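Removed: one protein chain of the complex. Kept in place: all other protein chains.
Every chain is named by a letter (A, B and C) in the order it is written, and numbering of its residues begins at 1.
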Amino acid sequence: MDFELSDTQRDAQQRARAFAERELAPHAARWDAEGTFPRDALTQAARLGYCGLYAESRQGGLGLGRLDATLVFEELAAACPSTAAYLTIHNMVAWVASRWADTEHASSWARRLTSGHSLASYCLSEPEAGSDAASLRTTATRDGNDYVLEGTKAFVSGSGVTEALLVIARTGASGAQGLTAFLIPASTRGIQLGPPEEKLGWRNQPTRTVHFERVRVPADLRLGQEGEGFRIAMQALDGERVNLAICSVGAAQAALDAARQHLHRRSQFNRKLAGFQSVQFKFAGMATDLVAARQMARLAASMLDSRSPQATVYCAMAKQVATDTGFRICNEALQLHGGYGYLRRYPLERYLRDTRVHQILGGTNEIMRVIVSRYLLDEVTAGGGDGL
Amino acid sequence: MDFELSDTQRDAQQRARAFAERELAPHAARWDAEGTFPRDALTQAARLGYCGLYAESRQGGLGLGRLDATLVFEELAAACPSTAAYLTIHNMVAWVASRWADTEHASSWARRLTSGHSLASYCLSEPEAGSDAASLRTTATRDGNDYVLEGTKAFVSGSGVTEALLVIARTGASGAQGLTAFLIPASTRGIQLGPPEEKLGWRNQPTRTVHFERVRVPADLRLGQEGEGFRIAMQALDGERVNLAICSVGAAQAALDAARQHLHRRSQFNRKLAGFQSVQFKFAGMATDLVAARQMARLAASMLDSRSPQATVYCAMAKQVATDTGFRICNEALQLHGGYGYLRRYPLERYLRDTRVHQILGGTNEIMRVIVSRYLLDEVTAGGGDGL
Amino acid sequence: MDFELSDAQRAFRDTAREFAAQELAPNAARWDAEGLFPREVLTRAGQLGFCGMYADERHGGLGLGRLDSALIFEELAAACTSTTAYLTIHNMATWLVTRWAQPAVAAHWGPRLTSGQTLASYCLTEPDAGSDAAALSTRATREHETYVLNGTKAFISGAGATDVLVVMARTGAEGAEGISAFLVPADTDGVSYGRNEEKLGWHSQPTRTVFLENVRIPADHLLGQEGEGFRIAMKALDGGRINIATCSIGVGRAALEAARRHLLERSQFKQKLASFQALRFKAAEMATDLVVARQMVRLAAAKLDGGSSQATVYCAMAKQIATDAGFRICNEALQLHGGYGYMREYPLERYLRDARVHQILEGTNEIMRVIISRRLLDEAFHEEVR
Partner (left out) sequence: MDFELSDAQRAFRDTAREFAAQELAPNAARWDAEGLFPREVLTRAGQLGFCGMYADERHGGLGLGRLDSALIFEELAAACTSTTAYLTIHNMATWLVTRWAQPAVAAHWGPRLTSGQTLASYCLTEPDAGSDAAALSTRATREHETYVLNGTKAFISGAGATDVLVVMARTGAEGAEGISAFLVPADTDGVSYGRNEEKLGWHSQPTRTVFLENVRIPADHLLGQEGEGFRIAMKALDGGRINIATCSIGVGRAALEAARRHLLERSQFKQKLASFQALRFKAAEMATDLVVARQMVRLAAAKLDGGSSQATVYCAMAKQIATDAGFRICNEALQLHGGYGYMREYPLERYLRDARVHQILEGTNEIMRVIISRRLLDEAFHEEVR
């Protein structure tokens, strides 16, 4: 057991921080205000390998571990939570593509994703199947060398500006076993986009409903085998939960840093805010919770890296704790700013808006509790506190 | 709408406070340490009418409203939470007896209870039916002019030192409709008591399991009709929830007062504890929550008084909020005392122990949420926030 | 002690509910999206008396108590929190004018304000005096029959769209005793505005910095006496805190109702959300929190109506509890909506944005704790606050 970052890890962290401060931080407020998708910055990020951080190296990814990836995502999220969060989705898809592409056609797409030449969206949720992925209704019907997709996917991040869609669709019977994964060019005929949703945050990435009307996809863009889609989707989600957790940590760290500066700068009643004990106690609580949240994200990431059979449980724990903590810290940092925190001139209200969705996406935090309690109470081999 | 106490109410409050300070406060710690049931003090309380506060006046009760009763109970609980809590149970039974006694035999018992000549216990919960009262298994079988009771009641407060037992038993089919209420002399043959339970708190009142083995009860000690038992039990519980709520408020007020004194007396780092802003903020939060909890208890009591159809919901809300708040305030007041709070020399650890059970008794606070959510989500006529 | 609404109170509430359903609810999302200040609707509210609820009847007010007013504000806020919050500020300013202006000034402006023809802003906060109002530095200098005002006021609701400014300025020495209150017509020379601040919420009302540069007003525009301004401001704030707390109750109630509908309509895992016990418990807690908060607000309003010497501490308690509860309920209701909660198509994200500032305004909730602890720890009033 060793809690220190290696020199390599520190280097990666520093490089990410420098990149984020240079390429993301100066623009984040504007992207948010104008709803600009930061394509150029993502291209810059791709040059550092950030579009395929943990994608397999045989497909052009950096092949890093998930723990290493959290170091990068945290730094990016501290500068622009929304951009970092989109990038984690792209990385998730790039990883799935790199891991399950087993045809030349699919591999060529995987390499386009890991290199950042193409960007990706993830199409899992449906209007009637949010938390309950096993009940998906979008169908993919085999027809010669193609599959024909029909259905609707909701809450698709990046849709409209991305080139590739990872789609989970039903090729077989109802339930989890009937699902299959496909990597589909966004320009394929029959793909219709809904209008961009107006959202509380994540405003620099479009979110749309995606309709599939007789969308014909060559069979060599299927990822994995028929029926393997649910397992792929769940594995992808485990990683994405850690990613969302660490993005919340990054944003919260930025909020805490902003609060610290404000407390030293602003005076009331002839005293710096930093001199009031109630403020100090609040700040101490925020800092402590932040360190704990970061540890949980890293612990879960390392469980994924070591392929622990309990990784799913730890990812769920980390996602719940870190995204709840992240939002709370952003909210408390806003409060410490008083009226200024409510204004767009300061970044706090943006952090609050951007982190809020982390408690919902990738499985709501209620679903995280479902996962943890199932392990705790239903599985034969699970212990109580001891088995954790 | 009027939030001020009337002069009569203030008088009642002051009288109760004076009684509590004289007869309860000086002995509470000793009763707790030695497990002494305060029979004499209860007899004194009876002289003021406190054994039948809201029992019907035709049976010797004071016939007060529930709101008036909360004023008395709060003051008693501030001096000795455990004694006050027992007294609320006695009052509940006395009220049931006074309300449903319809024979001379039963009425004579009702008058003994309201006058405090006899004390009462309430036998509802069973080892296998805690929250789920409708599934009670204790049976009462009609045999000529008697009923014969068989079964076991758990967690019976006062059992072994009280003279009368209010017992809910099954006379009919399964479910809530098959239950009937009886008032049974504790000396009746066949009633066997388990050993006194060792408990975290409420140590000046014995808690025992009560076994009924062929206990023969004259039919004229039945309260109400056959099949009315569940309804009686639930009405009794509504009132008892308000009582527990206000007992928590009383204990919390005492804890807050103790904390206030301590903060003015104790210095650290050359400053009174009351001078530290973090301490001030904690104290302010406690005081605010306490006022809110008291309001909820009074609101629910007034709903009972006006026979509001929503009284049950408000009683559940008040019980959950006030008992959670009461425990939290006692716990925080203990913390403000530092190491001293952990010692028996100070009353805080006793307040903590005594209030803890209020979150469990009279329906756990989880059951309170069941009640509120049922009203909110299942009843056709219920509104959301608007209907409340 | 009596917790029932009177018939008159029910009538006010019903009128307000009807107005809210017709005039506010259908437009709230649009006003938010487009940043529209609904001047006309406010004037229509004035026709019902809602622009001068607790102003006296001589000046066209309804002469209601704070408790009565809270019932009305709750209904309006459940339909559009942001607009109602502005309306409460207008009511506060209107009350100030009708209560403390000299007769001629009150006679002129009072009926205009109570009828909603004229709208008001309240100018207390300054860039360097947020929580510490007694440290404000805007100056008002007496010159013959006029006062000349110079200074900067920050976070002024309605500024730029209103006709009258109630301004706290320093006429004397440092500290609270040197402050006086003034009525400043917004079209007076020297009044200018910063840009409309972009904010997390409260989009249906502009927030601007107000610059006062040699603003010359007649001397009779002084409200109350010289040096009385801080006391007036604090009295206004007691009521303002109840008002903003009521706005939190209203929006919390709307959020709870939306959550309730969603739980009853939406299915996952082949069951209505309303059948999942964990979500049921959450809804129960939200409802309970709402009732607790509402009781506290009504208690505080009654204390203010009754002239209790402890009204300030009750108002502070109500403000803290209700604005915290309001935000929490909105946030939890958003969560119960899942992804839909995050979208503008549903009102939850707006509720969250609008409710958030209530924990900051009219004294942050930290300042509420300062007030409460000062009374209960430092002073001898402990026994009375129960």
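Remarks
Definition applied: a contact is a pair of C-beta atoms (placed from the backbone, for glycine too) under 8 Å apart; a residue touches a chain by one contact, two chains touch by 3 or more.
Everything numeric in this text was worked out from a predicted model, so none of it was measured.
Considering the full assembly, B:A154 is the residue among B:C123, B:A154 or B:I371 that touches the omitted chain. From the set B:A18, B:A173 or B:L343, the residue in touch with the chain omitted from the display is B:L343, counting the whole complex.
Shown as candidates are B:I191, B:V210 or B:V357; the residue that touches the absent chain is B:V357.
Residue A:R260 is the one among A:H117, A:R137, A:R260 or A:R344 that touches the chain missing from this view.
By the touch rule set out above, subunit B reaches the unshown chain at residues 33, 125, 128-132, 135, 154-155, 197-202, 207, 267-270, 278-279, 334-335, 338-339, 341-345, 349, 352-353, 356-357, 359-361, 364-366, 369. Residues of subunit A in touch with the missing chain: 1-6, 9, 67, 253, 257, 260, 263-264, 274, 277, 280-281, 283-285, 287-289, 291-296, 298-299, 302-303, 306, 314, 317, 320-321, 366, 368-374, 376-378, 383-386, 388.
Considering the complete assembly, subunit C touches the hidden chain via residues 276-278, 280-281.
Assume only the chains that are shown with their structure count from here on.
For the pair subunit A and subunit C, the distance between mean C-alpha positions equals 39 Å. Those residues of subunit A in touch with two or more other chains are numbered 278. Contact of a single residue of subunit C with at least two other chains is seen at positions 366, 369.
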